[in-house]
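Before I ask anything, here is the structure I am working with.
For this view, one protein chain was removed and the others were kept in their places.
And then chain A:
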Amino acid sequence: MKLTGAQALIKSLEMQGVEVVFGLPGGAILPVYDPLLDSSIRHILVRHEQGAGHAAEGYAQATGKPGVAIVTSGPAATNIVTPLADAYMDSIPLVVITGQVATSTIGTDAFQEADTTGITMSITKHNWLITDANDIPRVVREAFHVATTGRPGPVLIDLPKNVSNSTMEWYWPRQVSLPGYKPTTKGHPKMIKEAAKMIASAEKPVFYVGGGVVRAKGAESLRRLVDLTQIPTVTTLMARGVLPDSHPMCLGMPGMHGNYAAVTSMQKADLLIVLGARFDDRVTGKVDAFAPNAKVIHIDIDPAELGKIRHAEVPIVGDVKSVMDDLFAELEPLQGHFRDISPWRKEIKSWQDTYPYSYDRAHEGPPLKPQMVIERIRDLNDEDTIVVSGVGQHQMWASQYWQFEKPNMWINSGGLGTMGFAVPAAIGAKVGRPDRTVWVIDGDGCFQMTAQELVTATTERIPIKVAILNNAYLGMVRQWQEMFYEERYSEVYLSPDLPDYVKWAEAMGCVGIRVVHPSEIDAAIEKANSITDRPVVIDFRTDTQEKVFPMVPAGKSNDEIVLGEDEL
């Protein structure tokens, strides 16, 4: 069967089971958009290619399947660079297809030419420039394989226009052959035995659980392990929900804005069992002072993470789910012979009781306390609600105050910290999980970066709900200027009224609601929950002064955690 390169591409995507792609056409990718008309694949037309990338990320995180975006060459390819970098940092499987100028004109500064594979080399797991239409099925197959196996991540296929226009004889490769790509998935048995011994005899162990466990779909295995060992467990920003917050052993988020018990348990631990986490500086604070007494068992699919920041006494390369299962099998027979860690649990419990997250609940308002808004949205929705956040104070409060009971319910930009992530990512999440309510907790600054994708949401009938915590500031930066720059506020004021978020929402076909007084919060949320045929935007007027606590100041040791305003 003879196909054009473009037809072969679309057929290959169908073969990979792709149901949805996010994109926006243009010159170099035009041939690909024609066979798309005849395909079963749903295309969602975004308003900016950054939106396509983040939507694909949101889709991937909500479904566990790879997200796919198709854009044209040059400016479109550069517009999708941010989502690629974001997905690379947070290990999100993404397949991005970019158009490219004809092979005969590559290198001539042709119209809308950019060195896409060169630009994206360091922010993709791998990329391909296809120069022969016959390579298309093979490359697509390889691309999905690389994106979804090992440590997941984004890949990019650059497809010149003449290649998509030329013809090829259709085939579908039975298998992938990449001699240089063979991720280790099975952990080393000797190391796992060693790890089990250390776990059973530790006095102050902590599970330090990262996003890798979410990517490995390891929630069940983790839970079994925690139930067996009764070891206190922290879930990083990327891992929120992978162990239910209601689980008695769950301490919640560690790090710069983590709670006291999570931060301090790691500081005082004699053993850290690191599961799919990477010692991010936002977790460790000053590395030299991080968990100074702890031995480390580090389990990760990416060998380069082991020993990168912190030496591991027991490094184990492997799929974290598989290793957790093997570890469970090693530990189960030792049940009853574990060292008694109840004093340790008691100590941690006392920290939890003494230093919970707190804010001034008695404050009557207006303005609204942002934490209260989040708590109300939480309480008026069930645990199957997907929460997507932007980057800033609102993100930290969302992670702190939401109660996460399941994995893949919390979608945010952790590693890159990309403002503007939330609205498009929520669109992707809702497309992937139409059965779930999707709430965005966004900042006013973030919202302004990608809000136009709400036009996409309205047009495509993707009814997401957006709560803007409108504090009229680039709040997180304002907080740093207040605390570390003697309240010299430099370029952080945004204004609460400009833009008028309600009118803006309405202009984009959404329902717009403004909430100024605390008494209006519940009604607004309930109204938003009742609207299922279009997006809703609520402009919550929140307290400009409110800061995120606890806080470990940048570059400081986690021991120097600041609990609240009065400690400053």
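The rule is short, and it goes like this: contacts are C-beta pairs under 8 Å (C-beta built on N, C-alpha and C of every residue); 3 or more make two chains touch, one makes a residue touch a chain; residues count from 1.
The rule is simple: contacts and distances are computed from a predicted model.
Colleague: I want to check something: the complex is missing a chain, and I'd like its UniProt protein name from "Transport permease protein", "Cytochrome c oxidase cbb3-type subunit 1", "Glycerol kinase" or "Acetolactate synthase small subunit".
Modeller: Missing chain, per its UniProt entry: "Acetolactate synthase small subunit".
Colleague: Using the document's definition of touch, tell me which of A:Ala114, A:Val209 or A:Leu306 contacts the absent chain.
Modeller: Within the whole complex, the residue contacting the unshown chain is A:Leu306.
Colleague: Given the contact definition stated above, which residue among A:Ala133, A:Val146, A:Ala196 or A:Val440 touches the chain not shown here?
Modeller: Counting the whole complex, the residue in contact with the absent chain is A:Val146.
Colleague: Which listed residue, A:Lys11, A:His43, A:His126 or A:Arg310, touches the chain dropped from view?
Modeller: A:His126
Colleague: Footprint of the hidden chain on chain A, which residues?
Modeller: Chain A touches the missing chain through residues 117-118, 121-122, 125-126, 129, 146, 178-182, 184, 302-304, 306-308, 315, 317.
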